[in-house]
Structures are given as C-alpha cells and as structure tokens.
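A single protein chain has been omitted; all remaining protein chains appear in their positions.
Going by the order they are written in, the chains are A, B and C; count residues from 1 in each one.
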Amino acid sequence: MTTVTVLYFASLRDAAGMSSEVIETNANDLRTLYGELQSLHGFVLTIDRLRVAVDGAFVGWNDAVCSGNEVAFIPPVSGG
Amino acid sequence: MTTVTVLYFASLRDAAGMSSEVIETNANDLRTLYGELQSLHGFVLTIDRLRVAVDGAFVGWNDAVCSGNEVAFIPPVSGG
Amino acid sequence: MTILESRETVKHFILSDAAFDIAPQRVQLLRDSAGAFVSFEGWVRDHNDGRAAHGLRYEAYTTLAEAEGERIIDEALNQFSIVDARCVHRTGDLAIGDLAVWVGVSAAHRDAAFHACRFIIDEVKSRVPIWKHERYADGASDWLHPQP
Partner (left out) sequence: MTILESRETVKHFILSDAAFDIAPQRVQLLRDSAGAFVSFEGWVRDHNDGRAAHGLRYEAYTTLAEAEGERIIDEALNQFSIVDARCVHRTGDLAIGDLAVWVGVSAAHRDAAFHACRFIIDEVKSRVPIWKHERYADGASDWLHPQP
C-alpha cells in the first residue's frame, strides 16, 4: 500500500466534499488511482478531460504512484 | 489665373522655407501645380511619394485647382 | 429627453500638444458588457535604425489628422466586434521614454480587441498626417519620410 495526499479543485472538490485527503492505495499508476477515486466520489469528469500533477508539476498518467506524493487532478481550467 | 493657399509640412516646409504661401497659378490640376512648386522650391520628394489634400480632405491629383482652395501636399507620414 | 452622449460630439482621436494621462482615456472605454481591453503605447526609443536618438518632435496637419484619425476609429468600430476605441497622439517636443501615442480598445472578447487595436495603430502610422523629426546623438536631425 502507498500513502498519498490528493488535492481536489473546483468541481472535483465540490463532488468530493473536501479539498484534500490522505489515502492508501494499491494503484501502480496515476490513471488507476484516478479510476479508484472516480468510483469512490462519483466524479463526472472523465480522465480525458483532466491533467495530473505530482508535487506541484505536471506529470504523465502512466507515472507511478509513490509514497508521500501530493497528487492533484486538474479539471479543465477557466482563468483569464 | 487662380489664387490658392498652399500649406507645407515637414521636409517640404524646410525646403520651401515657409509653412504656407498664397500663389497665383495657371495649373489646371493639382499634379501640374505640384510640378510648378517643385521647380520653384527644388523639392526632392517626387509626386509618387506624396498625397494631396484640399480644404482638409484627401483628393485626387487630377482634381482641378479652384480659386480659394487651401492645398496641402502630404509627404510620407511618420507618426506613431 | 436627456442625451447622455452624442456620438458626434465624442472625439475618438485626439492630438495632444502636451504629455497626457492614460487613465482618464482608459476609464471611458470601460463597460459592464466588455470583458476584454487591449491597449498599445508607443514610446520614444533611444535609437532608430541603429542610430542613437536624443528626442524628437511630432508635427501634424491638425485638421486633416483629426479627420483621418476619426475615420480610422470609425472603420475599426464597423469592421470589428468592439465596444469602443480611442487614440491619443502627441505633437510637439518629446524626450526619450515619453509616450508618443496611445490606443485603447474594449470588446466583449479578446480576439476583436487585439485585432482592432493592431488595425488602429497600423492605420494611424500609415495614413494620419503626422511627421516625426528626430534629433540624433551626433548632432544631426531629420524628418522621417518612410518609403512604403
């Protein structure tokens, strides 16, 4: 089991009902991790509409989930 | 003979040594008028590099010269 | 009946023979319906075509410059989906770093604001009878009459 902190923003935060949580997961990569959390919280946003960041930098969906990571799923942005 | 006021700007004014003059001319059109003044003052700028305005509005080189007109020969502009 | 603003009496293109503040011009372009504002400022540079410059003077054929400037803004208002636009151009003596020209455009969306602002400064530079007289570091000075 790997322990990571997950950050939620915008509609993902509303859906999760929290801005972050610490979770234990068996997911090997970030894609699988999002799948687990999508089931858990009922996220409407599919993975093709998201980007993923670890420790404040964008990374790939196939990257490994490592203990202590701060993972953020980035919904489509709407600044400006 | 037609009496017109001619305005000079920028390098044309420097070459003419004045910002305006009242002249009598037999020129039928503005093209001919500029030819006369070019000879008189030794203007370096050829007609293809100028525009011409009468009474504060751009007009064509073939337009007639009418008594009382205020004629301005417009050197290439360099504002902005 | 109260006429709050008559289109004919508002000047959209202004020649200023002294330094001017941008803020009061900009504020006139703000509208609740406008989400985008683009502005251009032209400053006097310390060089031109590789030659060190000390300053310059702008001369205008006032009557025609004001008429042609208004025509350009009218064209921009017709051609682009913008809310409003203004341009102020200096005349007289300017030093390095002085503001020579300002263009402001407000629009619902940024695409039209960018295009209209670019259109206005391009047209002002190519059509409005204003001439630049530059003073160079070597003591020379000259009128700029650019080739097309």
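The rule we apply is simple: contacts are C-beta pairs under 8 Å (C-beta built on N, C-alpha and C of every residue); 3 or more make two chains touch, one makes a residue touch a chain.
The structure presented is a predicted model; accordingly, all values stated were derived computationally and were not measured.
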Shown chains that the omitted chain touches within the full complex = A, C
From the list C:15, C:44 or C:88, which touches the chain that is not on show?
-> C:44
Tell me, which residues in chain A touch the chain that this view leaves out?
-> 7, 9-11, 14, 45, 49, 53, 56-58, 72, 74-80
Contact set of chain C toward the excluded chain (per top definition) | 30, 32-47, 96-97, 108, 110, 113-114, 117-118, 121
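Keep this in mind: only the chains that are shown with their structure count from here on.
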Note: chain C sits from chain A at a C-alpha centroid distance in Å of 49
Using mean C-alpha positions as chain centres, tell me how far chain A is from chain B in Å, no decimals.
-> 73
Among the residues of chain A, pick out those that touch two or more other chains and give their numbers.
-> none
